[in-house]
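Omission of a single protein chain aside, the complex is shown with its protein chains in their original locations.
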Amino acid sequence: MMHIDRGLGAGRRAAALAIAVALVAAPTALAQSSAAEGIAKYREALQDGNPAELWEARGEGLWKEPRGPAKASLEQCDLGLGAGVVKGAYAQLPKYFADADRVMDLETRLVWCMVKLQGTSDADARKNPFGNGTDRKSNIEALVAYITSESRGVKMNVSLAHPKEAQMYKVGDKIFYFRGGPHDFGCVTCHGADNQRIRLQDLPNLTKVEGAQKAYTTWPAYRVSQGELRTFQWRLNDCFRQQRFPELEFGSDASIALTMFLAKNANGAAFDAPAIKR
Amino acid sequence: MADPMKIRASLVGDTTEVKVLMSHEMETGQRKDAQGVVIPAWFIQTVTVTHGGKTVLAAQWGPAVSKNPFVSFKFKGGAKGDKVTIAWADNRGDKRTDEATIA
Partner (left out) sequence: MDRKRRQVLKSGGGVTLLTLVAAAGWLRPGDAAAQSWNKAAFDTKSMADTMKALGGGEPVQSKDIVFFQTPDIAENGAVVPVGIISNIPNTESIAVLIEKNPNMLAAVFDIPPGTEPSLSTRVKMGQSSNIYALVKADGKYFVAAKDVKVTLGGCGG
């Protein structure tokens, strides 16, 4: 597939992609609707007893436990609503933090607090953003699970009042529509129209308010297929991988900008995560 | 050591509803790693739930129980403030016991 693609112009490649998408979306309407109904029931049955709670509990412990060279907890960390306020904080992130003179998302802010409060080195704080099994648990994922759970039911309310926030949003907008890589792909390729799917997976149209709201407010999620809690940050990273883009650097402005773009577009919807997904 | 369980025990009428999540890999022994080496089976084999010194549920599991297992069941005779204790043991000899208060 790859070597054929290289021989095609951008337009031909786009056409080939369109055909591939159409073919994937071709099963009979009947099979589609009954399968969709069945899968909706499956998802409903999973709601009771979400293993994400195991991450939330571990994250709460990590938040309160004195750790790092400074033997300090994160309880004085300012997530934007004042030192130590966790409730509702995630629904207003990313935001501009004067002490860092930077727009930060939750992960970036956590790294900042681990460095400033706990005396952890920046490299150590950011070295394991995505866990894998019992041997490589990610503290960041657990903390994100706990902190986001404290915004459940809170309406998304991300501000662009500060010029740097407005600028971040603009950059995120640009990245969302930017196409590149070996497949001439962009976020918008999959998430710019209604009723797109990868096999049975519906892909949200993130250019519409409802799509952005439904997607953003349901991450992090316990990913059934992986048996892991995955953060929105992970979702972005994996989208980059699927697009064959260079790795999205953890805590980079590009990742904060995309998060800002999608979080702001979700404004007005009640946050509803950690969720559980296939 | 394994992470604590997440236990919810709530009284509805005269029935105590127990919901528990356990942190465990529940590795089947059927999977291979990137090098093609079989990942050894590692799973919870026995679970015991007790209330007031009496067993209210006893289970034996194989590796087909899902990773990070969930169980929900109900028993009669609990009261608010009572403790429910859950213990598991896996095939490596790891054990974990946690308790929750009936709310």
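Order as written gives the chain letters A and B; numbering starts at 1 within each chain.
Basically, a contact is a pair of C-beta atoms (placed from the backbone, for glycine too) under 8 Å apart; a residue touches a chain by one contact, two chains touch by 3 or more.
Note that the structure is predicted; figures quoted are calculated from it, not measured.
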item	value
Residue among B:Ser10, B:Thr28 or B:Thr85 touching the omitted chain	B:Thr28
Where the missing chain touches chain A, by residue	35, 38-39, 41-43, 45-46, 48, 198-201, 224-225, 227, 238-239, 242, 278
Missing-partner contacts on chain B, residue numbers	15, 26, 28, 30, 45-46, 48, 54-67, 69-77, 89, 91
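Here is the rule we go by: only the chains that are shown with their structure count from here on.
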item	value
Inter-chain centre distance, chain A versus chain B - centres from mean C-alpha coordinates, in Å	30
In the complex with chain A, residue positions of chain B that touch it	3-4, 6, 19, 21, 23, 25, 66-68, 70, 72
Residue numbers on chain A that touch chain B, as the complex places them	48-51, 53-54, 57-58, 133-134, 222, 227
